[in-house]
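Structure below; questions to follow.
Removed: one protein chain of the complex. Kept in place: all other protein chains.
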Amino acid sequence: MDIPYTVHPRADTGLYNAKVGIWLFLASEVMLFGALFSSYILLRVGAPDGTWPHSVLNIPLGTLNTIVLISSSITVVLAWASLKLNNFARYRVIQSITLLCSLIFLVIKSFEYRDKFAHYQVVQKDGKYVDGHLTGSVYLDADKKTREEHGFRGLSFTEGPKGAQKKFTLESVTVNGFEAKSLAEINNPKVGVHHEHKDFKIAAAQIKKIGNYGPWHNTYMAIYFTLTGLHALHVIGGALVIGYIWGPGAAMWKTDPERYINRVEVSGLFWHFVDLVWIFLFPVLYLL
Amino acid sequence: MSATTPDEVHKSVRKYLAVFIALIIGTVITVGAYYVHLPSVAMTIAVALLIASVKAFLVAGFFMHLISEKKMIYGILVATVFFVIGLCFLTIWSMHDFPANMNHSVTGQM
Amino acid sequence: MLDYIKTKLLFMPVLASEHGKDVDDFIVYIHILMAALFVGWFAYFAYTLFRFRQSRQPKADYTGVTSHASSYIEFAVVVFEAVLLLGFAVPLWAKVADKFPDKKDATLIRLTAEQFSWSARYPGPDGEYGAQDMKAFASDNPLAYVKDDPKGKDDVTAPLKEIHVPVDRPVIVYLTSKDVIHSFKIAPMRVTQDAIPGMISAVHFRPTVVGKYLVTCAQLCGNGHSSMNAFFTVDTKENFAKWMAEKSKGGGATSFE
Partner (left out) sequence: MQPTAKEAHHGDAHAHAHHEELGFWRKYIFSTDHKIIGIQYGITSLAFLFFGFCLMMAMRWQLAKPGTPIPLIGGMLQSIFKDMASGGIMSADLYNMFGAMHGTIMVFLAVVPLGFAAFGNYVVPLMIGAPDMTFPRVNMASYWVFFLGCLVMFVSFFVPGGAAQGGWTSYSPLATLVPTDGQTYWLIGMVLLITSSLLGAVNFVATIIQLRAPGMTWMRLPWFVWVQFVTAFILLLAFPPLEAAGVMQLMDKVFHTSFFLPSGLVVSGTPVDVSGGGSPLLWQHLFWFLGHPEVYVLILPAMGIVCEIIAANTRKPIWGYKSLVYSALAVGFISFIVWAHHMYVTGMGTKISTFFQTTTMIISIPSVIILTCLFMSLWGGSIRFNTPMLFALAFLPMFGIGGLTGLPLGFNFSDIALHDSYYVIAHFHYVVAPGSIFGLLAGVYYWYPKATGRFMSETWGKVHFWLSLLFMNLIFQPMFAQGLAGMSRRMYDGGATYAGVLDPATGDVVGLTKQMIGLNTPITHAAIALGAVQLIFIINFFWSIRNGEKVKTDNPWNATTLEWQTPTPPPHGNFASEPTVYRGPYEYSVPGAATDFTPQNQPK
């Protein structure tokens, strides 16, 4: 016996196997992201005043990415519709736009990530904060003779071949940003207040704590990276599957077109789900 | 499957495009609402989540053909939605039902 | 009868608090229900196995049981559970979890748990605590009390792992932890309450018997978990006052140990 209903729907359920499979899988994905959203709400509601940042993300880029992802969603259904109309060439073209969109999305996302890693917050010994992009950091070697400009590498680091290692300590950093008296001022700026950005050169002796806006920065950044990272993994996964069906897997169109259409439909369902998650992620992370 | 004959497919394509436009408009309104600074935070949140839900409904309903899906799928999804809401709601509720003289802040202030 | 069940059949430990009796009684009631079900079902079970073994009953009966007895039993179980739930568990829990005594009429203890010990602090004559903030932690301020809080000037810190309370007076224990989750448990008091870092939880009870009890930790907290204990001494009023006077000698001197 062979496995039935791989192509045609079963009479009583009206579904073919893969369709059941993908919806079950999506149900579990709903629980996955649902749990993360619950965690988001919980952490956010529990966060003391002034510790949950607003508008640290780049809203225009986020909006652009939203539009990119929505566009890829329409191309996925249109591609599927083309196959239904037996127009394989059009499917190929439209689906390539989907793939392009996923690429654009990931590129934009990676720029946003990079931006966060370059964004630093310095707590000074006098209690004031400086927040902005790190534009330079100067290191002194152990005998305080050589002075080197480096990408930021912590308060000190050692370098060189074993035995002849050199120890460098931070002398000062330059941050292009603004100064604030409290975290709340940075995280929840009053409506209409615009911080003038300028260069601050901060001596290492002044620094109590320095760190970038990676996931370790606070729980908001943590959940931001976790949610968007997981989402990006889904984008990559979805794009790989769609790309496989579009490219090497397309031979099936000749041998078993109905099954091929089903595959396109199922991968499309997954893709829409990824889009759907983003539809919530965008306002929740960028705007609220 | 929502469409089987070429005619129906053509019709659906028009529907997809309409949905697409609605989604774009929704996005623009959400972002716009953010920039005009609504009078209260609660309102910003309400507007953003409302629009997101409408968008989600459109995507799920039309792009994913949920509007005309089979009963079996509905069953699965209803259960799922029920459990997600249970998880979210009960967790948050239990974090807030601490007897009156307990301080449930999660900060270091004790 | 109840006492016999508690000590001889259920091996319950010494009891030394007011609400503890309710806990014990309640446990006994449930066990009576459980025993009734178990014995009843087991008797039936043993009988069927004997009566319907193949050698005695070579041909099975297609229909089997036709009576509705089991439905009645199920229904009885539901009723019994509902009574235990609504009549006992809910109101009794509300009493221990929500209805805290007035702070003025109670002995207050602020208990800070850490790997692997307990530190108690008393509010002193003003009945109020100075603030505790982990940011204030320093090696000379291990419990992280805010030094310039006026309310804290008269607070009294007891030696590590030592807690004293007067008998027959409600005790409110405020619990927090410096590192991981611990759980404050005094078996004879029938008290268990987690101490969670970043939060303050509270528990209240009224000790009724003078004696020295052991506080243990009921939440896995690392390799010293099994030895994380403290003495909980229930004193007479006079002895407690004496102890307190001795510990608060030198005014605030002991407050930041």
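Letters A, B and C mark the chains in the order given here, with residues in each chain numbered from 1 onward.
The criterion applied here is as follows: a contact is a pair of C-beta atoms (placed from the backbone, for glycine too) under 8 Å apart; a residue touches a chain by one contact, two chains touch by 3 or more.
If you're wondering where the values come from, they're calculated on a predicted model, not measured in any experiment.
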Of the chains you can see, which ones touch the chain that is left out? A, B, C
Selected from C:L111, C:A144, C:V171 or C:M244 as touching the chain missing from the view: C:A144
Looking at A:N17, A:T228 or A:N262, which makes contact with the chain not pictured? A:N17
When the complex is taken as a whole, what residues of chain C touch the one chain not shown? 10-13, 22-24, 26-27, 30-31, 33-34, 37-38, 41-42, 44-45, 48-49, 52-54, 57-65, 70, 73-74, 77-78, 81-82, 84-85, 88-90, 92-94, 96-98, 114-115, 133-135, 137, 139, 142, 144, 178-181, 183, 185, 187, 190-194, 196-199, 201-202, 212-214, 216-227, 229, 231
Interface with the undisplayed chain - residues on chain B: 72, 79-80, 83, 86-87, 90-91, 93-95, 97-99, 102, 106-108
Over the whole complex, note the residues of chain A touching the chain we left out. 1-5, 7-11, 13, 15, 17-18, 20-21, 24-25, 27-29, 31-36, 38-39, 42-43, 46-48, 51, 214-219, 221-223, 225-226, 230
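Going forward, only the chains that are shown with their structure count from here on.
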Just how far, in Å, is the C-alpha centre of chain C from the one of chain A? 46
Under the stated contact criterion, what part of chain B meets chain A in this complex? 1, 3-4, 6, 9-10, 12-13, 16-17, 19-20, 23-24, 27, 30-31, 34, 37, 44-45, 48-49, 51-52, 55-56, 59-60, 63-64, 70, 72-73, 76-77, 79-81, 83-84, 87-88, 91-92, 95, 104-107, 109
For a test of understanding, state which residues of chain A touch chain B in their complex under the given definition. 13-15, 19-20, 23-24, 27, 30-31, 34-35, 37-38, 41-42, 45-48, 51, 59, 63, 66-67, 70-71, 73-74, 76-78, 81, 84-85, 191, 265, 268-269, 272-273, 275-276, 279-280, 282-284, 287-288
